[in-house]
Structures are given as structure tokens and as C-alpha cells.
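So the structure is just underneath, and the comments pick up after that.
Only a single protein chain was left out; the remaining protein chains are all shown in position.
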Amino acid sequence: MTPAFTHSMRVPFADTDLAGIVHFANFFRYMENAEHAFFRSLGYSIHPSGSGATGLAAYEGYGWPRVSATCEYKKPLRFEQEVCVEVHVLDRQAKTIDYGFHFLVEPHDGPVAVGKMTVICVRFDEEAKRMRAVDMPEAIRSKLDSVS
Amino acid sequence: MTPAFTHSMRVPFADTDLAGIVHFANFFRYMENAEHAFFRSLGYSIHPSGSGATGLAAYEGYGWPRVSATCEYKKPLRFEQEVCVEVHVLDRQAKTIDYGFHFLVEPHDGPVAVGKMTVICVRFDEEAKRMRAVDMPEAIRSKLDSVS
Amino acid sequence: MTPAFTHSMRVPFADTDLAGIVHFANFFRYMENAEHAFFRSLGYSIHPSGSGATGLAAYEGYGWPRVSATCEYKKPLRFEQEVCVEVHVLDRQAKTIDYGFHFLVEPHDGPVAVGKMTVICVRFDEEAKRMRAVDMPEAIRSKLDSVS
Partner (left out) sequence: MTPAFTHSMRVPFADTDLAGIVHFANFFRYMENAEHAFFRSLGYSIHPSGSGATGLAAYEGYGWPRVSATCEYKKPLRFEQEVCVEVHVLDRQAKTIDYGFHFLVEPHDGPVAVGKMTVICVRFDEEAKRMRAVDMPEAIRSKLDSVS
């Protein structure tokens, strides 16, 4: 399956633990970084506060909280390794996106880790004074569908 | 279901993000902290390097890497909230433990998040010069079974 | 010198790095956690968003950003060690507080690390639409002076 996007990174020292490998919680930060880089590649910042810094479009008052996140760990990931994080759009509903992530290091015979993340589009509801799930903007939906 | 152990904590400022709530990756650190506190309550440090600090027993050369981890996010968790992390032993095999975690804040009508984590007992294999999965020590197994 | 406050903590696994010791950046999170626990001991949350969780007082629109932070590392700090973080108020001006932190582990012949942090009281200026430095509230100032 061709990924919708590929994000490259190098493992920082601070992300390792005393077992000598990347601490497992950091894979979730890596997934999010890849998701946000993917959004930038579509012309959007994931959050209005990022659009000023990037010159990208954003929807005021919208956010993309996580509904669930999971990761399977296959092999250790180590300090200074270069990682390709493949971003796959597994499913796209009106309000939610199911992402899949493959973590690859060279030479590889399969990913070091495989992750999933479901995110939901929310918007601040002025009456209810809280965030609530809404259909994602049409422009984002069509961009997503064009690459996945 | 009665938890095998309950770990209390307070949300640090650094764990929040610009959405004003706890960043989702931190729930995995919280699960691990609760797991390690659970092991201490059984008389063990999860890692030999911790046993000196705690005066607890540990098995030299043993480790407990994560096979998989998952979290479902139900409600936001916020700065300075006190959290009870319930630790459940969902399943105990010869080599693996399946943990369940419920994150509760007062007043509650259900957890703010629910997590799972599968860990596997490994030991350094002197011949192969690498970690390999092994049956967990009998003493740990019986302690686990006595509380779950 | 008697500390104004002492905060106890235990080193989490995730805070170590592949050198087998606490990663140096984490001492700054520990200083902040101790500072916020100190504020709670005075009856205040450091941030309005924390007051709901703690039932403590807070000043709407006020914040305490860091002006500078420094740490000297004397000895390694390790997984599961219990740490006493002594909080000292080195100086208190109208707008700023200079904190000193001593990190102690038992048995000790001196701190494992010594830190400093200068924080400044700011308030959102409705006209300028940005934060600006202001004199700290009288109630906080008098509480601080009573313990240091």
C-alpha cells in the first residue's frame, strides 16, 4: 500500500531510556509529528496557532483531538537512527480520520513499529461553550481523498 | 472489577499542550509509572538499576519491554487534576502480562481514559548476545496471581 | 539555609536516557513541579486553569513565565531514586521571584544538582492584547514573604 505521506526524522538522545532504546511513549509523539507534517503537505496547519508560523491555511476554532491511539513494537529503535514514518489514511469518515503509521529504518525487513490513531474534527460551540464533533471542512476532506 | 493496584498522581504543567489539556502521549508514561509502582507494591523493581534505589528485589539481566500499547480518550484531563490510575491484570501468560488501566478523576461518571499494555519478560542471552523472551520468574508470577 | 518548601518525588523510568541516568532537561521540569507544589502549599494555583482542579485560589489572567533557568549537575540521578527538591526563595522583587533548588537523595553528602529559576508576574493587557509584566498580587507577595 502506497503511503499518503512519508515523514523523515532522526532519533534524539533525549527520547531514549536506560534500556538503551527509544522509550515507547515517544512513538506517539512521532505519529503526531508525521500527521502534522502530512497536513502541512496538504496546505493546512492542524491548528490555527500554527498557521501564522507556517503561512498555511487553518480553520479558526477547529481542532483534531485523538479518540484513540495504539502502537505495536516489533524491534528496538535507537539513538540517531533515521526513521521514515509512513502515514496511511486507513479510513475517512465525515468527522473522523483513521491513520496508520509504519516506522521504517534502513536496512529493513519490516517496520520497527506499527501504529494507529483515530482523530476527530471538533469545533468550539459558542452556545454550549465547549468543543463538539463536527463534519470536517469540505476543503480538507477533498484534499485527504485526493492523496489516499 | 477490583483493580490489582491503584496509583495516584497529579497532572504536571509540562504535560499539557496548547489545547489546554494533557497531551495524549503522556497517558502512556502514566501507565508505565503505575505499572512500576504496582511492581514496587509486590516487592520488586521492574529493572535491576532501580533495585538499589528502592531496596527492592530485582532479577539481574531481566527486562519488561512493551509489545503493544493503546489508549482510548474519553474526556480531557487538565493541569493539576488528581488522577487515580487503576491497574488491572487482564491476562497473565507464561511470558506476558496484559494490563488494563482506568484513569479516574473526581467527581467521575466513568474514566477520562482507558488504556491497555502488553509487556513481555525478556532476559539477556549471553550466547546470542541479545535479549530474548523467557518465562517470567516463578516468584513474580505467584505474586501477580495473588493480587489479580 | 532552611528551604521555604520541600517537594518529594520518585524518578520515573521515562525520564532516564541511554546513559542510564536522568536526562538533564528533566531537572527543569522537576524544578517547575516543586515551584507549583510550593504555590499550592501557600493556597494558590500557579495558573487559573489549575484552580478548578485544586480548589485553590488563582488570579484570572495572571501568569508566571520563566525569565531564566539554570542547573548545575553534581552527580547522576537514577531510576526510582527518591528525591527531595528543596525550594528556596533567593530574592523577591515587586514583579519577580528568584528561586533556588537543591536536589537531594539519601544518603547524601551534598546535592546531586542545584538549580535556579527567575520567574516574572505577567497579566494580560486588554488594550495591548498581550501579556505584560506587573507587580504580583499583594496576597501572594505577603504569603511568599512569610515563608522565606
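Lettered A, B and C in written order, each chain numbered from 1.
One rule holds for everything that comes next: a contact is a pair of C-beta atoms (placed from the backbone, for glycine too) under 8 Å apart; a residue touches a chain by one contact, two chains touch by 3 or more.
As the structure is a computational prediction, the values presented were derived from the model and not from experiment.
Among the residues B:A14, B:C84, B:V134 or B:V147, only B:A14 touches the chain that is left out of the figure.
Against the chain not displayed here, subunit B makes contact via residues 13-14, 16-18, 20-21, 23, 25, 79.
By the touch definition given at the top, subunit C reaches the unshown chain through residues 18-19, 24-26, 28-29, 32, 47, 49, 63, 65-73. By the touch definition given at the top, subunit A reaches the unshown chain through residues 11-14, 20, 29, 32-33, 36, 40, 45-47, 49-50, 52-54, 78-82.
Just so it is clear, only the chains that are shown with their structure count from here on.
Averaging Cα coordinates per chain places subunit B and subunit C 27 Å apart. Distance between chain centres (mean CA atoms), subunit A to subunit C: 33 Å. Taking each chain's centre as the mean of its C-alpha atoms, subunit A lies 25 Å from subunit B. Contacts with at least two other chains are made by residues 13-14, 20, 79 of subunit C.
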